[in-house]
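Yeah, one chain of the complex is gone here, protein chain that is, but the others are all in their spots.
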Amino acid sequence: MSATSAAAAATASPAEESVVKVTNLVAGYLPGVNILNGCSIEARKGELIGIIGPNGAGKSTLLKAMFGLVKVHSGSVVVRGQDITGLKANKLVTKGVGFVPQNNNVFAALTIEENMQMGMFQRPKDFAERFDFVTSLFPELGKRRAQRAGSLSGGERQMVAMGRALMMEPDVLLLDEPSAGLSPVKQDETFLRVHEINRAGVSVIMVEQNARRCLQICDRAYVLDQGKDAYTGTGRELMKDPKVIQLYLGTLADEV
Amino acid sequence: MSTHSEESRPSEEIDYMTDTRPIAAGDTAPGCKKRDPIVVAENVTRSFGGINAVDVEYLEIPRHKITALIGPNGAGKTTLFNLLTGFDTPNSGKWQFEGNSLAGVSPYKVARMGMVRTFQLTKVMGKLTVMENMRLGGSEQPGERLSKALFKGIWGGREKEITAQANVLLEKFKLDAKKDDYAASLSGGQRKLLEMARSLMVRPKLVMLDEPMAGVNPALTQSLLDHIKNLKAEGMTVLFVEHDMNMVRHIADWVVVMAEGRIVAEGPPGEVMKNPAVIDAYLGAHHDVDLGDAEGIKELAAELVADEESIVGTENAGIIAIDVVAADSDEPEPRKKDSE
Amino acid sequence: GGTSTPSSTETTTSATGISCPAPGAVPGSTAQAGAGGAVPPATTITETPLKLGSLLPTTGSLAFLGPPEIAGVNLGIKEVNDAGGVLGKPVEVIHRDSGDTKTDIATQSTSALLGSGVSAIIGAASSGVSKTVINQITGAGVIQFSPANTSPDFTAWDDKGLYWRTAPSDVLQGKVLGNYMAACGAQTLGMIVLNDAYGTGLQKNVKAAFEAAGGKVVAEQLYNTGDSQFSSQVDAVVAAKPDAIVLITFDEAKSIYPLLTGKGVKPTQMFMVDGNLYDYSKDLSAGTMKGTQGTQPGTFAKEDFKKALLAIDPALKTYNYAGESYDAVNLIALAAEEAKSTKGVDIAAHLKDVSEGGEKCNNFASCVTLLRNGKDIDYDGQSGPITFSDAGDPTEAYIGIYEYDNDNKPQPVKAEFGKL
Amino acid sequence: MDFGFILSSAAGELFSPTTAAYALAALGLAVHFGYSGLLNFGQAGFMAVGAYGFAISTLTFGVPFFVGLVIAVICSAIFAMLLGIPTLRLRADYLAIVTIAAAEIVRYIVTTNQLTAVTGSANGLAAFEGGFYAMNPFPAGSYMGMNNRDFFIRIVGWGLVIICCTLVWLLMRSPWGRVLKGIREDENAVRSLGKNVYAYKMQALIIGGVLGALAGVIFTLPRGAVQPANYGTELTFFLYTCLLLGGLGTVLGPVVGAMIFWVVLSLSQGILYGLIESGAVTWLNTVQAGQLRYILVGVALMLLMIFRPQGVFGNKKELAFA
Partner (left out) sequence: MEDLNLRSTPKGLPHRRPGRLLKVIGAVFATVVAILLVVAPASQATSPSPTPSPSITTFQNNISGFLRDDARAPIADVTITARSGGFEGTAKSAANGSWSIGVPVQGTYEIELDEQTLPAGIKLADGQENPRSVTFSQTSNLSVIFAFGKGIVVQQQDFGQNLLNRLVAGLSFGLLLALASVGLSLIFGTTGLTNFAHGEMVTLGAVLVFAFNAIGLPFWLALILSLLGGGLFGYVQDAGLWKPLRRRGTGLVPMMIVSIGLALAVRYVIQFYFGGATQQLPFAQSAEIQLGPVSISPNNLWSLVISAIVIALIGIVLLKTRLGKATRAVADNPALAAASGIDVDSVIRIVWVTGGMLASLGGILWAYYRPGVTFDMGSQILLLIFAGVTLGGLGTVFGALIGSIIVGIFVELTTVFGLAADLKYVGALFIMIVVLLFRPQGILGRRERVG
């Protein structure tokens, strides 16, 4: 399918073990209707993987399926050699997988601070330290710590959602459109921070519609279309691929 | 739909697409008068337990133009939308739409008058099909009155019309394949699209879009922008909130910048984006955060700047990397954000 | 007998002391089964055996009334069949639940009963339920025979002569109780009343009698079926400091009574009615109710009758309306014998006749013997001397007055005869 | 045990007037809840208002049948409006409790002894059905095993059911119905499209309430008596059961649901008592059978909802997005 896969293999060190490996995943919400039709992706240790694709391609479904929130019909999800297909979400968290969903990603009735505490539900001891870290990224959250997340603006919610995931210090982080609704500068900060986290050794799989930015910072990327991984390659390669540009990226950013 | 504006200027046939007359009536300044405003808001304030979410002294939205409302997260954009459309009540202030005062007018009446909004956190009628969602948007449906609902003869014709209209829109918004699915089964981006398409079904005079393109695929966004631009040709006015500067630059005739509830700048997109106050309010506000991890940022920023394919550092990077660059160029002059 | 000695013991009259006149006579109804010898065989043999239905509560708020009534019906049926049945065939009975008015089970049960071709339906216990089915039953030409309805509404109901009952109307009990409380020295009266056909009907009569005697009702607190706590009613009554308090309730008395004593009301000040004149020995500590009195229509349930009922249903705890139910069966059976037909309408035409004017008898065997010997009979039952009016109501009855002993069991004191 | 008899009496329930009344009232609930998302738990209150409106106007003011019927309908419309003003702004779950409360208030008010002269208090009212049966076109006799009164009320009751079902069906396929369904899903979105949500909800509340009131009248006519206790919360629960048995948001659902409900009730009674009377079951007496029957009904209700949560006509797909 992709002429670029060889190149992809070249960029990532082949010696690196695979941290997350999704093979031929078939999953869906309703019986008989598959949204994912044999989708395979892989994240190696320390890699930042981007996933882009048209609306309704199944990107969110893929993340949810990996995280045990959607019924998997066949295929497997392996995290560090362990088959976790169909495992319950809270078990995955204990295995070091963190997830930021696309919708409904905050506890609306809880305050910002409590949202952060939920992020650290497993290890409440280090709360203060991690909270400082998150508020350094999103100072608004520190200032508003007692405000209920339900009353926050769209962008502020997004910050809370990111913050909650970052509180966890996961080994593998699944992000579903973390930059949506953020102001440009916040988007950049988010990308940079994700990049940084990734450099610190966390494998990140990130779904984005802010595709260019995503491709810029990721090590490798997949283009998902109709429940399948249609293209893969390094971010740079995909950005240059005219097909990808035409179908998924658009040329808006290039026009002046 | 746009009968009102046509009546006011019956003779001159203006092509709104190419109308280049100045938008502002005088100087371009925050809260300036417009040549032909459709919405005029005065002293609209709303506070939530101490926070002034919206504090707009004076704002006019130009008619037949596309106005972008930008500003940092929590600036009060959505809240302003809520206030203008009657979904929330302000602490003070008055505002009018086409000369009619809207204070205390209930949301549905606002929409009937031709001012329709979408929601940032999407609201779709989950257990109605996509098509029914669209039809629901259609205005002036005789069949929506209880007295006529029983007789298909009365409303059947209009139903066909709006169905045709809906089909066109759905195709544009790439939702035609999902026409008969429950809206609840749409993906995040598809919901945004449906919401926007549905608001257009009303054929409003002013459509207010709250981050219409957040989560929408860039390629699709691009194709939709033309559609939005074309709304002008139909005599519509567009007011939208967006964080995607490419889109703003691409289609907006006018940009209004909000920060901490206030209008801090407005003007044509090119000018506004160079305005230091705008950079201050929208972009520079948080750069001091980066200092803690300046190393990593610099590294990445440098890497991105060095990369010729990256838009960072290039002209069309626009504002995106400014703070990174600023952080790089050492001592950031304290552009204090809450320096009141 | 101890209680009967009219010794002039001095009463230490406390402020609200109550002391009642000495008991008078304790009449019972007619003598024991007088049927020596075998029952003569039936002269007419019916083609369709007599089939009875019962529509009595086994669920709902009156569920506690069901078991004794059903036992009464079953005892009646057993005795009838032991005596060879009606018109040569054993009587059949089918039981259905009447529920309460909340659940609307009764209409459905009635359909089932009517569908299976009964000639008479014994029930319902509650006047409210009876109202919901009376048209259905009487419309089908079937007798409705309630052992427990006391509402006056049925007297004038357009029932085609098919509605009958053995429970005497509230009027009599109300009169007796109202007068009795006044005779006990009460000048002021507080009432806690169940707001339903039974409660308010009785309340009206008690109040009328008490006020006619010159007393004053100082507190009337009503509660609804299904209400579960009564403290504000109790407080309001206690606050009015009446000489006597009458509880016109069903089972709720078990909750209300201790609330009243908890507030310092003396047991001698309290009066019960048939709806709650139970054995409270298991519910309240000994001595709690000593001296409380109450009235109950019907002669005192006789021990052998109770024993017979217990043999039918060993789990019985109370005997309310058992006698009335038993009498209903006997009356229907006798009327069918006399009518030589098992059709509802024919039976109804003879019900009044078997209840009055003729040789007295008090069980099926003896009565049917008389009938088959060509005699006119006057059935006097367990619930009283039963003589029907044209409207199908009993016109005379005994009202028993009881007094609670140290074990919280009601003991008969005397009975008063009344005629309507 | 006579199976033929058990079955025939169960079949008798299919078209009993009570079933018709339940079907009408459940249809009202379908308008309220199934289509508009108004979680009205006070349908019993509407039935009570209808029944009492009819009975009181007939007894106290001596109006003829049709005037009484119109008064009942008007009363329920007024009740709907009174109820709607404070409650239509409420979220569904709040609405549920408030409507239960309102229905109970109605019941307490018609029960209270203070108003005996008008409502007959706990005794209820009786003997108001004369006007109705006076219109009976069928001369006395037996019609399919029923007397002419039974036959007449069945014809009228089920005729009404058919008319109302048709009306509701016509309404719900119209754009008007679409707005209601939209409101059920998200009223703010509908508001933003320029529809007067409040007015639509009020219309729906009134229509469903009027159906409830008609049901109340049909319910009382064969009995010739209204009893306040008949209109307790249990009744509403049973109506919801009918609605869900048949399927939410369908027109035939409530009707079939009501039929199933009564047939199941009748079968459970017939079989249980049949077993006891035939001697097949000796460990139960008839007293316990009454209770066991409720236990079975409860369990049956649970099983039905567990294994066919969408009801007979409901759309399973719809449930996936609850």
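Here the chain labels run A, B, C and D in written order, and each chain numbers its own residues starting at 1.
Note that in this section contacts are C-beta pairs under 8 Å (C-beta built on N, C-alpha and C of every residue); 3 or more make two chains touch, one makes a residue touch a chain.
Note that the structure is a prediction, hence the values are computed from the model and not measured.
Considering the whole complex, the hidden chain is in touch with A, B, C, D.
When the whole complex is considered, the residue among D:A127, D:L170, D:V281 or D:M305 that touches the unshown chain is D:M305. Contact with the omitted chain, checked across D:T111, D:S174, D:N196 or D:T250, is made by D:T111. Per the touch definition above, the residue from C:N224, C:S325, C:S341 or C:S366 contacting the chain not shown is C:N224.
Those residues of chain D that touch the chain absent from the view are 33, 86-87, 89-91, 93-94, 96-98, 100-102, 104-105, 108-109, 111-114, 188, 233, 237, 240-241, 244, 248, 288, 291-292, 294-295, 297-302, 305-306, 309, 319-320, 322. Chain A meets the missing chain through residues 67, 69, 88-90, 93-94, 98-99, 101, 104-110, 114, 117-119, 121-122, 124, 148, 150-151, 164, 168. Where chain C meets the missing chain, the touching residues are 1-13, 15-17, 19-22, 24-32, 59, 61, 63-64, 66, 171-172, 175-176, 179-185, 187-188, 195, 212-216, 218, 221-224, 226-233, 235-236, 239-241, 243, 251-252, 254-255, 258-259, 261-264, 282-285, 288, 290-291, 299-300, 302-303, 317, 360, 378, 396, 399, 403, 405-407, 411-412, 416-420.
As a working rule, only the chains that are shown with their structure count from here on.
A straight line joining the Cα centres of chain A and chain C is 78 Å long.
Work out the mean CA point of chain A and of chain D, and you get 51 Å between them. One finds 79 Å separating the Cα centroids of chain B and chain C.
Of all residues in chain B, those that touch two or more other chains are 185.
Multi-chain contact residues, meaning those touching two or more other chains, occur in chain A at positions 29-30. Those residues of chain A that touch chain B in the shared complex are 29-30, 52-61, 102-103, 136-137, 139-140, 151-156, 158-159, 177, 180-189, 192, 195-196, 199, 209-212, 216-217, 236, 239-240, 246-256.
Listing the residues of chain C that touch chain D in their complex gives 57-59, 63, 66-67, 70, 94-97, 99-105, 107-109, 111-112, 115-116, 127-128, 131-136, 139-140, 151, 153, 157-158, 195-197, 199-200, 222, 224-226, 313.
Contacts from chain D toward chain B in the complex involve residues 167, 170-171, 173-179, 181-182, 184-186, 188-197, 203, 317-318, 321.
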